[in-house]
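Removed from the display is one protein chain of the complex; every other protein chain stays in position.
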Amino acid sequence: MGLRLTPQETSFYSLFATSASLLVDATRELTKLLEVDASQRQPVADRLKELEHEGDDATHEIIKRVNSSFITPFDREDIHGLAAHLDDCMDHMEEAADLIVLYRIGDLPAGLGDQFEILSRMAEVTALAMPKLRSLKDLSAYWIEINRLENQADELHRKMLAELFNNGADPIHIIKVKGIIDGFEDAADSFEKVAHMVEGIAVKES
Amino acid sequence: MGLRLTPQETSFYSLFATSASLLVDATRELTKLLEVDASQRQPVADRLKELEHEGDDATHEIIKRVNSSFITPFDREDIHGLAAHLDDCMDHMEEAADLIVLYRIGDLPAGLGDQFEILSRMAEVTALAMPKLRSLKDLSAYWIEINRLENQADELHRKMLAELFNNGADPIHIIKVKGIIDGFEDAADSFEKVAHMVEGIAVKES
Partner (left out) sequence: MGLRLTPQETSFYSLFATSASLLVDATRELTKLLEVDASQRQPVADRLKELEHEGDDATHEIIKRVNSSFITPFDREDIHGLAAHLDDCMDHMEEAADLIVLYRIGDLPAGLGDQFEILSRMAEVTALAMPKLRSLKDLSAYWIEINRLENQADELHRKMLAELFNNGADPIHIIKVKGIIDGFEDAADSFEKVAHMVEGIAVKES
């Protein structure tokens, strides 16, 4: 890792940065779900679908680049794994947002705004961490913060489940809302997996 | 990878081919669930259980072989991982089929035949890809096709969920059917993980 990287190799970092910045965009779209009328949610879900496709393009570009590069900045399977976990963050957010539309949920659950805020923060710290993959330095603050946020997400998720069940809602509404808030919790878990992956890379390469 | 492989090493490929061809058999059994009476589903589920056990045997044979081989065609942990993901495909299909019997579902949901068709096609292209592990050439068409099929499976799964919830079914029926169609969607995801694993191996070894 002491070598100066050529432009070819550098671009891996910018592709990861692109992938993570699309996650920041996605969390911004999520927030809009809280601001618009139920009838205006479809365009938001569509925009998330577009962001997911852009994320897929970034992922495929990373894979193609790995295939054609003689030297890669870190292990090929780690580049692969990191791209896949970033993809999972997007997929879970897009799917859960789509379920809000598909299930024709009227009033969104109270805690959803808090889930979105945690996911926004996770996306932001992840996007800030990606350029540091170059030096693999100063990354511990990132994974400590992600860990803290994931614990917060987990606690919020359980509180939301308890409220959902103990509020006398009808079972079909419960199944639908549970599917949605579980999906956003899965997204938070995926952000944590990205951080663990980065931690693993830092451990190996340093 | 430029060396001629000895019979010992070749057999890894044939064990993977066996494992994948059992998945083709399993998807054929699934299709039978649509053709028989509800009262005749148990024997189909039993046959899937047998196929699952045969799959386990193939997996254990691969593991044993890895243990006793001095040289393996690719990394030991990749052989391990690939065997495990093929196993997951079978496990999810067997479990979801068993739930159809356990839950005493009367009429199967309309989209199930389409789910089975996608899984059949996934099993077939996977089985065709396994012998190519030898050369690690011409595999990109395989993972592109699996990716396309997984997107199709995902879209179908969401459509089935929307129909399930918006058709006025009773909640217990919804929970049961959701468990089943989610299980088959998990199987489709596992086929994609197999393809990603193969892609990862090709990236590393080529």
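Letters are used for the chains, namely A and B, taken in the order the chains are written, and counting of residues starts over at 1 for each.
Note that in this section contacts are C-beta pairs under 8 Å (C-beta built on N, C-alpha and C of every residue); 3 or more make two chains touch, one makes a residue touch a chain.
What you see is a predicted model; the values in this text were computed from it and never measured.
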| item | value |
| --- | --- |
| Full-complex contact with the absent chain, from B:Ala38, B:Ala84 or B:Leu108 | B:Ala84 |
| For subunit A, residues in touch with the removed chain | 158, 161-162, 165-166, 171, 174-175, 178, 196, 199-200, 203-204, 206 |
| Hidden partner chain, residues of subunit B it touches | 63, 66-67, 76-77, 80, 84, 95, 98-99, 102-104, 170-172, 175-176 |
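The definition used in the following text is that only the chains that are shown with their structure count from here on.
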| item | value |
| --- | --- |
| CA centroid of subunit A to CA centroid of subunit B, Å | 27 |
